[in-house]
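To start, I am sharing the structure in question, which I have written as structure tokens.
As you look at this complex, bear in mind that one protein chain is not there, while each of the others sits in place.
A and B are the chain letters, set down in written order, and residue numbers restart from 1 in every chain.
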Amino acid sequence: MCLAIPVLVTELLPDDMAKVSLDGVTKVVSTALVEDLKVGDYVVLHVGYALSKIDPEEAARTLELFASAGEPVQ
Amino acid sequence: MSAQQPIRRKLDLKTGRVDLSHGAGGRAMGQLIEDIFHAAFDNDWLRAGNDQSAFEVDAGRMVMTTDAYVVSPLFFPGGDIGSLAVHGTINDIAMAGAKPLYLSASFIIEEGFALADLKRIADSMGQASRAAGVPVITGDTKVVERGKADGVFISTAGIGVTPPGVVLSSDAAKPGDVVLVSGTMGDHGVAVMSKRENLEFDVEILSDSAPLHGLSAAIIAAGGAGVRVMRDPTRGGLAATLNELAHQSGVGFSLEEEAIPVRPEVAAACEFLGLDPLNVANEGKLVAIVAPEVAEAVLAAMKADPLGARSAAIGRVVEDANRFVEMRTAFGGGRIVDWLAGEQLPRIC
Partner (left out) sequence: MKYVDEYRDGALAQTIAAAIRREADPAREYHFMEFCGGHTHAISRYGLEDLLPANVKMIHGPGCPVCVLPVARIDMAIACARRPEVTLCVYGDLMRVPGSGGMSLMKAKAEGADVRMVYSTLDALRIAEKSPEREVVFLAVGFETTTPPTALAIRAAAKKGLTNFSILCNHVLTPAAIQTILQSPDVRELGSVKIDGFIGPAHVSTVIGLQPYRFFAEEFEKPVVVAGFEPLDVAQAILMLVRQVNDGRHEVENQYIRAVSEFGNEKAQAEVAEVFELRERFEWRGLGDVPYGALKLRAGYERFDAERRFDLAEKPAHDNPACECGAILRGVKKPRDCKLFGTLCTPDTPMGSCMVSPEGACSAHWTYGRFREAAKAASRADVVAPPREEVA
């Protein structure tokens, strides 16, 4: 029951809600579980609730690790 | 002094509702049929007001189909139950390689249904029918008690004629044949489901509901006897259609996921809902299985048609005693593409 998708926060709404978008598909969801959210942040969305922010630097680092999988780990 | 004539009141198309008298066969029904259906379809057959309509038949192999439309919601982005009924029926005829000639339409209407909505649906059907060049020449109307129909159900029949020499058959696919699709998968189902699931879209996803008889004729013209079978992947999507054909032809399929066209918004909506675009209905697309020697010509003809701009070759027919539809994923691994079991439920997991 872990299906969660990364979505972009496009608008903050009252009562801990926000509008989010995945490639232009938008939905209004709850942000009550995440703090300090800004428009432009990406969050992991699960059953209508944002669960955590996605760290763009760590995300980029992960992609680099994929590409360098051929090299022995440091 | 001549007898007084009853004043014929106009139907209240703004706020009026269908009631049981509209189905009772009397004047009320006659008025409904005239003011809404005859006005929408506007042809001599219907204006003659008979219970049946006559037409001459060219010599040739006739094709007949019947369908029922129960879509909910009745109105969705890109269409409605009316236009869907016209397109779907035409497409069933077109998939046989036949030229659609005439349609019939019968309406089962729920008591209390808004006349404004009925008119909207009828007008939409009329437009679709005229644009496709296939008239609705006979029809029927029934009204049932409140709660016994979901607004309105439409049942249709279609008649067509096959050009000489054209024999398409669902058991004709052979190993080595090429699988072609006429465009992006999943548009219709997502357009309808998004309404139910409260998804909104920046760029609205429209149903692809469209009549395919022009496209199918172009395919036959380009591929001739090399066209084995055509089918439109409606309920159950591409997955259901290919699995059906696999069993009917006694073959397997080998597909390339990356070759299957899917709009990014549809892919994203499917992610949201936990669906696979391959299981989602289409109403303006077709799958064509063709012999390898005509594949290039047929694909070019499809792409030249306005409804086939995003046509693509997505795989091949293979020998397979298991009748599997196999696919190499974009990721590089393999999996089976199966019928979806049961009703398509948005997945949470």
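The working rule: contacts are C-beta pairs under 8 Å (C-beta built on N, C-alpha and C of every residue); 3 or more make two chains touch, one makes a residue touch a chain.
Just so it is clear, the structure is predicted and the values come from calculations on it, not from any experiment.
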Considering the entire assembly, which residues of chain B contact the chain that has been omitted? 197-198, 252, 254, 258, 264, 267-268, 271, 274, 316, 318-322, 324, 326-336, 338-339, 341-343, 345-349
List every residue of chain A that touches the chain not included in the displayed model. 1-6, 8, 22-23, 29-30, 32-35, 42, 44, 46-49, 51-56, 58-59, 61-63, 65-67, 69-70, 73
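Please note the rule applied: only the chains that are shown with their structure count from here on.
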Inter-chain centre distance, chain A versus chain B - centres from mean C-alpha coordinates, in Å: 38
Complex interface listing, chain B residues touching chain A: 198-203, 264-265, 267-269, 271-272, 274, 347-349
Interface residues, chain A side, partner chain B - complex: 1-3, 5, 21-27, 47
